[in-house]
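Please find one structure pasted underneath; my questions will follow.
Apart from one protein chain that is not included, each protein chain of the complex appears where it belongs.
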Amino acid sequence: MGKIKILISGNEAIAQGAIQAGCNFYAGYPITPQNELIAYMAKNLTQAKGVFIQAESELAAISMVYGASAAGARAMTSSSSPGISLKQEGISYLAGAKLPAVIVNIMRGGPGLGNIAPAQSDYFQATRGGGHGDYQTLVLAPGSVQEAYDLTQTSFDLADKYRLPVMILGDGILGQMMEPVTLSARKIKVLPLKSWALTGCRGRKPNIVKSFFLREGDLEKFNLELQKNYALIRRQEERYEALYLKDAKIILVAYGSMARIAKSALMQLRGLGKKIGLIRPISLWPFPQKPFQLKNKKIKFLVVEMSYGQMLDDVRLAVCGRQKVEFLGRSGGGVLNEEEIIKKVRELVSS
Amino acid sequence: MIERIIIAGSGGQGVMLLGKVLAQGAMLEGKQVTWFPAYGPEVRGGTSHCMVTISDTEIGSPYIAKADVLIILNNPSLEKFKSRLKNKGLLIFDSSLGLIKPSKLMEIIQFPFTEIALKLGNIKVANMVALGSYLSARQVIKPAHILEVFQFLAPAGNLKILEINRAALEEGERL
Partner (left out) sequence: MRTFKRPESLYDNSTHYCPGCGHGIAHRLVAQVIDELGIREKVIGVAPVGCAVVAYDYWNFDCSEAAHGRALAVATAIKRVHPENIVFTYQGDGDLAAIGTNETIHAANRGENLTVIFINNAVYGMTGGQMAPTTLLHQKTSTSLEGRNAALHGYPLKISEMLALLPGVCYIERVAFDSPQGILKAQQAVKLAFENQINNLGFSLVEILSPCPTYWGLNPKAALDWIQEVMKKEFPLGRLK
């Protein structure tokens, strides 16, 4: 099969990427702006002989993903902000039972019911575990429809490799926008053997999938095991794109859809001879530390978000006081445009 | 080259499809392209719109604040979007319900796309007449690529749909 290029929305690309990666179980509940994803799964996952269930709630959907993953399936669910809040129960249980799963959050404005416009205000929730307990999910933030397709496939591999839930964090722009995508001819690999999965105990001792450790000391021991895994992920899974860092005096920091807009502002400014750079974190947890280790104290970072400053905290931690970190953000449906970013950069240049 | 196009009309006029056909044509042309819809409750009833950006280089926001081209198929959409056209931009307008006055601020191309579609035998292809008119006005996408998109989108074996869309496109180009 040769490479095929199609025009497809971010929601559909994530669904197609999942099927391509061998996802064989999806449970979800409708919510805007991710409905194209669930519809695509209803049609195409079923055709691919996978299991599709429209659940009675997000709570049920994430617990179905838990059950499917416990049974050894490559399982996924998707939702948008208010629905992801409901799924936090199950995400914590997935982490506690060391179950791989892929969870997609196509973020919209909040808090509460908010609105259906694009937003990036669930960054804290996504990168700080989100539910109860000492756990992390690996969080990937695609910046284009092609990357959404590619990273969804990667996320299934990472979930299996590290046995933890992986979150794809996008927003209404990424989910709704159509762009050309080159479909990979990647064959669905033989999936990794899961000796811990529930399949019936023929010829072996029973497997138990659980997150409950009542005996004194057991939970602490288990938590330290999780921490060891997280430390390994921190060392191995930082992902980012960096542009023009060598001579940059001001470095924009943005992820997902916002990074696209920041990049166009950057290109315009570069065209005018301004020394501007860009760091686009692709893994939000682990947050990339490497590109921020810059010696020149005169550099300024400008964090640009569709929120009132959430990733900002991680940038400050990475920069660790060496340089100034400035912020520009809009939320609640407000999306910064190139001109607003350029204006702020000009202010920083002259200040 | 970058061209930002807002396409708007009433629900059922096929503005989303117009945008998708145009975007796929741009993809076949080898351009970078984004298609971005209005989504949620606002797509049910009232006006409907989508935004198509075509470029030789990487596209930032798919959201269009100021458009180079407006393709407008009804009056409420004109009211909603006319201020979003940049100075000296191109307005392509369906004049079936009346002509609009010339303006120094914009270039206007107006034809009765709906009436033309009715004469062709299917009111639903007014969107493709408008698309044809855009193709000949801007010359960004070759009509051959749009015809290729029709081939791809038409239900297998349904030559009638293919033919009427082709006729609509060609009629639009001739205007």
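Going by the order they are written in, the chains are A and B; count residues from 1 in each one.
As a convention for this text, contacts are C-beta pairs under 8 Å (C-beta built on N, C-alpha and C of every residue); 3 or more make two chains touch, one makes a residue touch a chain.
Being a predicted model, the structure only gives us computed values, none of them experimental.
Peer 1: Among the chains in view, which touch the chain not shown?
Peer 2: Displayed chains contacted by the hidden chain, ordered by label: A.
Peer 1: One chain isn't shown here. Among A:A13, A:I53 or A:I84, which residue touches it?
Peer 2: A:I53
Peer 1: Touch as defined at the start, partner being the missing chain; which of A:G90, A:G256, A:P288 or A:G329 qualifies?
Peer 2: A:G90
Peer 1: Would you mind spotting which of A:N115, A:N207, A:N229 or A:Q268 touches the chain that isn't drawn?
Peer 2: A:N207
Peer 1: Which positions on subunit A touch the chain that was left off?
Peer 2: Against the missing chain, subunit A presents residues 24-25, 27, 51, 53, 55-57, 59-61, 63-68, 70-73, 75, 89-90, 93, 97, 198-203, 206-212, 214.
Convention: only the chains that are shown with their structure count from here on.
Peer 1: Quick one: in the complex, what on subunit A touches subunit B?
Peer 2: 5, 7, 32-33, 116, 172-173, 176-180, 257, 260-265, 267, 335, 337-338
Peer 1: Sort out for me which residues of subunit B touch subunit A in the complex.
Peer 2: Those in contact with subunit A are residues 20, 23-24, 27, 32-37, 39-40, 57-63, 65.
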